[in-house]
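Working notes, beginning with the structure itself.
In this view, the complex is presented without one of its protein chains, the others remaining in place.
And then subunit A:
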């Protein structure tokens, strides 16, 4: 035992969170992040003049937006707003129907066939990797402008979302219950209906409501590419520089989104 040193200290073990290699790689990650920020800010070339007069521009815009032309609501907004809600709802229902088989195929505890599994994953990923505006552009090209293109765009974008989350919910069910039903000699479909379905039902409603909430917001902009809804009204007002009408449209969208949010929160509270 060394003199002068606390004898208790000698026996202490060191608490080590990371090994030296881990510590080195953490520093490396930090370095890469900083480098990425530096490189990208240099690359985008922000024009300083545009940045300096931004406050003036904002004030100018607000002046033109205010006061909103509320009379425009009855003329051009109301119809389009209702249409937007219909696009969101129909799109969500269609997405749910499409997502059910895909989710079943993507859940590893239900589908063991690797081919089906890979196919389901492909569907889910491709649905999510394309923005709903891009889907809308595609469907406008196929079906022409209008609500049908909007509904399909919303549905195709939502399949990936609903399918992925439902698939994950299916994978998280208590497998003991499923095993017990299998042990009674129940056919696979009955096991799905009585073993899996009661367990994922709350999650499913929650997912679908959440997606509907998102879709109300997404369908509001679909009109910008001609896929129906309030976005058309917004686009028209923007193109004709009627900023007071733009303000009315924006306010209506804002109100609807808030109401949708409140409704969804209430319903979710009730079912779960």
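Assume a contact is a pair of C-beta atoms (placed from the backbone, for glycine too) under 8 Å apart; a residue touches a chain by one contact, two chains touch by 3 or more; residues count from 1.
Just so we're on the same page, contacts and distances are computed from a predicted model.
K.L.:
The chain that is not shown, which UniProt protein name from "NADH-quinone oxidoreductase subunit J", "Phosphonate ABC transporter ATP-binding protein", "YhhN-like protein" or "Spermidine/putrescine transport system permease protein PotC" does it carry?
P.N.:
For the chain missing from the view, the UniProt record says "Phosphonate ABC transporter ATP-binding protein".
K.L.:
Out of A:86, A:194 or A:268, which touches the unshown chain?
P.N.:
A:194
K.L.:
Who touches the missing chain here, A:177, A:206 or A:235?
P.N.:
The single option touching the absent chain is A:177.
K.L.:
Using the document's contact rule, name the residues of subunit A that touch the chain not shown here.
P.N.:
So the residues of subunit A touching the unseen chain are 174, 176-177, 179-187, 189-195, 198-199, 201-202.
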